[in-house]
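For this depiction, one protein chain was excluded, whereas all remaining protein chains were kept in their positions.
And then chain A:
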Amino acid sequence: MKLIDLSKIPHSDDRFARFLDDVCQSLEFDHASYATFNPISGAIQGFANYRTDWIMHYTRKGLHRIDPTIHIGRKSIAPVDWNRLERTPHFQSVFNDAPAFGVAARGLTVPVRGPYGDVGLMSVTRDCSDQEWHLLKKKVIGNLQVAAVHMHDNVMSSDLPMAALNLPVLSTREREILQWVAEGKTQQDIGDILAISHRTVEVHLRSARTKLGALSTPQAIGRAVGLGMIKPG
């Protein structure tokens, strides 16, 4: 998966919208959106690449206050397929008008929980058959998890007090493994050197990438070097 790295883009207003476009492009969705409850102000902040008239309609009617994909989705630890949501009056209020704006009710919300009680929700939609939807979910769900946490962490750190809290804290093992990767060792080599399984190496790398807000291991190394956590290889 090749997604644009949000932290590399200058802090412009449209970088989050561009990331959502990128998610749709690379993971084959029609639309993507992201919403978060700011843990400090309590406000709901969001980004979406839906048609402008739908966003206007949604905002004007204050649908974010009742949208079950946000308010129910946030309570799950696993991605919530919208077909699991009960067809409550709130669901109807949000989705009855949606088709007129080109928005399908076939979607999925990926909840991300942050360490300070912050929650972010990345939702994606696609108008397609059951079969196609099922296969697509299976294919992209892992990448969607990575994209969702990347988006969430970057939105959180665009908020100054949260940015101060979110400085990456790597474990000794994670630093050690990043250092070996920087020096050109493979995961198998590193497993042998540290006498741990290569899957353990992968787990620590995955965690280090998340903590450093990186989408790839080279990005993670660059950032760790930049922060003085490891030495250049």
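Worth a mention:
Assume a contact is a pair of C-beta atoms (placed from the backbone, for glycine too) under 8 Å apart; a residue touches a chain by one contact, two chains touch by 3 or more; residues count from 1.
The definition used in the following text is that contacts and distances are computed from a predicted model.
According to UniProt, the chain absent from the figure is "Acyl-homoserine-lactone synthase", selected among "ABC transporter permease", "NADH-quinone oxidoreductase subunit N", "CbbX protein" or "Acyl-homoserine-lactone synthase".
The chain that is not drawn here is touched, among residues A:A43, A:A78 or A:L135, by A:A78.
Of A:S41, A:Q92 or A:S171, it is A:S171 that touches the chain left out of the display. Residue A:V149 is the one among A:L3, A:L20, A:A48 or A:V149 that touches the chain not shown. When the missing chain is restored to the complex, the residue among A:K61, A:R87, A:R113 or A:K231 that touches it is A:R113. Seen across the whole complex, the unshown chain contacts chain A at 72, 75-80, 84, 112-115, 117, 119, 138, 141-146, 148-149, 169-173, 196-197, 199-200, 203-204, 206-207, 209-211.
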